[in-house]
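Below: the structure, in structure tokens.
What you see is the complex with one protein chain gone and the rest in place.
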Amino acid sequence: MDVFLTQILNGLDKGSAYALIALGLTLIFGTLGVVNFAHGALFMIGAFCSVFLQRLLNLSYETVDPTKTDFLGNPAVIKTPYVESWFGPEMGAAIIDWSVPLAVLFAIPIMIAIGFIMERGLIKHFYKREHADQILVTFGLAIVLQEVIKAVYGANPIQTPAPDALSGVAVLAEGVVYPVWRIVYFFFSVVVIGAVFAFLQFTTFGMVVRAGMADRETVGLLGIDIDKRFTLMFGLAAAVAGLAGVMYGPINAPNYHMGMDFLVLSFVVVVVGGMGSLPGAVAAGFLLGILESFASMTAVTDIIPGINQIIIYLVAIIILLVRPRGLMGRKGVME
Amino acid sequence: MLGLGKKDASLLLVVVALTMLAPFILNPFPSDSGMAQFNAGYPDLMQRFVIFGIFAIGFNILFGLTGYLSFGHAAFLGVGSYSAVWMFKLLSMNILPAIILSVIIAGLFSLLIGWVSLRRTGIYFSILTLAFAQMSFALAYSVLTPLTNGETGLQVTLDDPRILGVSATADGSIPVTNLFGLEMRSAYDMIVGPWTFTFSVGYYVCAIVMIAAFYLSIRIFRSPFGMMLRAIKSNQTRMNYTGLNPKPYTLAAFVISGMYAGLAGGLMASMDPLAGAERMQWTASGEVVLMTILGGVGTLIGPILGAGMIKYFENIFSKINDGVLHTWFSFLPDGIENFMVAVIHPFVGKGWHLTLGLIFMLVVTFLPGGLVEGGQRIAKALRKKDKDDDGKSPSTEPAE
Partner (left out) sequence: MSKTNLTRRGVLKSGAVAGAGVALPTIFTASSAAAYTNEPTGASVTLGFNVPQTGPYADEGADELRAYELAVEHLNGGGDGGMLNTFSSKELKGDGILGKKVEFVTGDTQTKSDAARASAKSMIEKDGAVMITGGSSSGVAIAVQGLCQEAGVIFMAGLTHSNDTTGKDKKANGFRHFFNGYMSGAALAPVLKGLYGDDRKAYHLTADYTWGWTQQESIAAATEALGWETVNNVLTPLASTDFSSYIAPVLNSGADVLVLNHYGGNMVNSLTNAVQFGLREAQANGKNFEIVVPLFSRLMARGAGENIKGILGSTNWHWSLQDEGSKAFVKSFGTKYGFPPSQAAHTTYCQTLLYADACQRAGTFNPCGVAEALEGFEFDGLGNGKTLYRAEDHQCFKDVLVVKGKENPTSEFDLLEVVEVTPAAQVTYDPEHPMFAGGQLGSCNPGA
């Protein structure tokens, strides 16, 4: 029983990441009709926001300590972060310790800005172009973004640990322990998803956007400048992907190609959920996360070897064959 | 000529001339000059150009004509390679049976996947093909290792049976791939002054196959069948209303392009008898999509250009290291030399991906029709200039 419980938790956790990325992708599909292959790169940039902040907080001044030597036998250089000298060692260390949660605040404006720039500078010119062109240009952009990150931070992963208070494990029940940060991640994603839905459901702005998703032309005829709102939606989608990335850092160390690793999976999630359906994307994210977790159990792989390798794709094929438009897809979107 | 219109025939002739003279065209720089870095006229890369050309031509038959975007075509290429290598292991090192088998197996495999995937359209179709290809890759890498040799890739070894050939040559080596005794790896070097031109048997075999594949694709484009495929792209609903069932046509196109991929895979294994699982990964499928779009979707020659461009970057730009850069700019004063090297450094060598990404963005933004459109614009500009020079002769060319 505990095994099942832990695997459900694992599934919800993986699902959180899938759902957040898929949510952003669907927002862009649904509103702008653009296939955004750079969405994984936005997730990756989010994660590197916290790497950047961590590096920023660790900016240090150097003093030479003649009593110690470095690997070449020269006098060692001791680094002290500026924040520690400004706020005192304890406060400074605490700020560095909490760099990931701090990066959330820091990432929101950055990601929205990146989203704006991307949409106004590039994507805008591709609304009327074929999907193939959109794929090529956003894929090119994704490569450029990840190569820039690689040139700055290298190819190896960089740890962005959770604050001490939120690392370690929580005992949920007899024999069921679970990392605290993963629980935090799950609740965080629920809050973000809830916020996005509330925003679309309960604000006039959201109402207009939903109307635009359903019938862009008519909304335009009513004299509403739908384009401007769509730009904002792109910023929002970028922010959701970025936040997913920032918070994911402590779970798995960010590296420059993490976006590509998630890209294909998140496309599968979006399509399984149904094109243009936000609830579908979220539901499919959690569903595939949980199925993936169960498929990796030894009890299952003993029966079907290798099922853990292909489960997501297998489920995608079955769902698409049984339900032509995924779980909750609408007719006529990207068919 | 050969049942082709005048324009197509001249296009075919251009392609024939380009492929046959490739060893000269691709080696424009003397081999001891600094620019020799940009020479692409060595057997392996020339073979890759034409093999990926075949792959992209085949992909274009599906994507360019019907508009169905498959994200899993690399699986057919991989299956083709595996079948060919198995033929080398079991039967003989002759490439003919290997290539025939790889086309057949890839055709059957694409029939199966196409039959399932073509129940859906648009992005749902794309994801279905992607899912099948990713499953093939994951299984080939792990569970199917006895069949595929997993991570290492399937290779020919000294103790393979090879019933129609020998397991090992007299001097204890693995026999090489051949076409009825004509070894694929043999080559002639022609040295003209400072230039070296290499004529490789393997390349010419691939080139002839590609020309045949290209000819076939022209015929398909111009045939009633091709017309039908275009009709599917432009309006499938209307086709349904006219009482035509598009399914058999799309499936045929899918299988044909799958067989092209299998042919490319078989040729690849024939030139270099190894089949790795990465050939089936989604990035490989994505690559052929990019080649086609980059070159120009739905054009005859575009996919070949796109394939050539991507392979050129992968093989030439990735090899330019700082040492090479320094020799280029060594004539400049030190400060400027270092500055130039620092400026170019991020875009070459280990940064070749960055350059490729930028090229994708630039081409698709400014040349919506891909490289072919770029060529047409240049041609138009030249023609206009000619006209300005002549001044008097009015345009008599037919509208295109």
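In this document, chain identifiers A and B correspond to the written order of the chains, with residue numbering beginning at 1 in each.
The rule is simple: a residue touches a chain if its C-beta (ideal position, glycine included) is under 8 Å from a C-beta of that chain, and two chains touch if they have at least 3 such contacts.
In this text, all values refer to a predicted model and were calculated from it rather than measured experimentally.
Trainee: Of A:Val148, A:Ala211 or A:Met297, which residue touches the hidden chain?
Mentor: Among A:Val148, A:Ala211 or A:Met297, only A:Met297 touches the chain that is not shown.
Trainee: Which of A:Gln7, A:Asn36 or A:Thr231 sits in contact with the chain that's absent?
Mentor: Result: among the candidates, A:Gln7 touches the missing chain.
Trainee: Out of B:Leu90, B:Leu108, B:Ala187 or B:Leu358, which touches the unshown chain?
Mentor: B:Ala187
Trainee: Which candidate, B:Ile57, B:Ile113, B:Ile174 or B:Met228, sits in contact with the chain we can't see?
Mentor: Of these options, the touching residue for the absent chain is B:Ile174.
Trainee: In the complete complex, which positions of subunit A touch the hidden chain?
Mentor: 2-3, 6-7, 9-11, 13-14, 68, 70-72, 76, 150, 154-159, 161, 167-169, 175, 177-179, 181-182, 251-253, 255, 257-258, 261-262, 292-293, 296-298, 301, 306, 308-309
Trainee: Which residues does subunit B use to touch the chain missing from this display?
Mentor: 39, 42-45, 48, 138, 141-143, 145, 149-153, 155, 157-159, 168, 171-174, 176, 185-193, 198, 272, 274, 276, 278-279, 314-315, 318-319, 321, 323, 349-350, 352-353
What we mean here is this: only the chains that are shown with their structure count from here on.
Trainee: Take the average of all CA coordinates in subunit A, do the same for subunit B, and state the distance between these two points in whole angstrom.
Mentor: Computed from C-alpha means, the inter-chain centre distance equals 34 Å.
Trainee: Note which residues of subunit B are touching subunit A in the complex, please.
Mentor: Subunit B reaches subunit A through residues 63, 69, 116, 119-124, 127-128, 130-132, 134-135, 138-139, 141-143, 282, 286, 289-290, 293-294, 297, 346, 351, 353-354, 356-361, 363-365, 368.
Trainee: Would you pull the subunit A residues touching subunit B in the complex into a rising list?
Mentor: Contact set of subunit A toward subunit B: 35, 122, 125, 129-133, 135-137, 139-144, 147-148, 151, 264, 267-268, 271-272, 275, 305-306, 309-310, 313-314, 316-317, 320-321, 324-326, 334-335.
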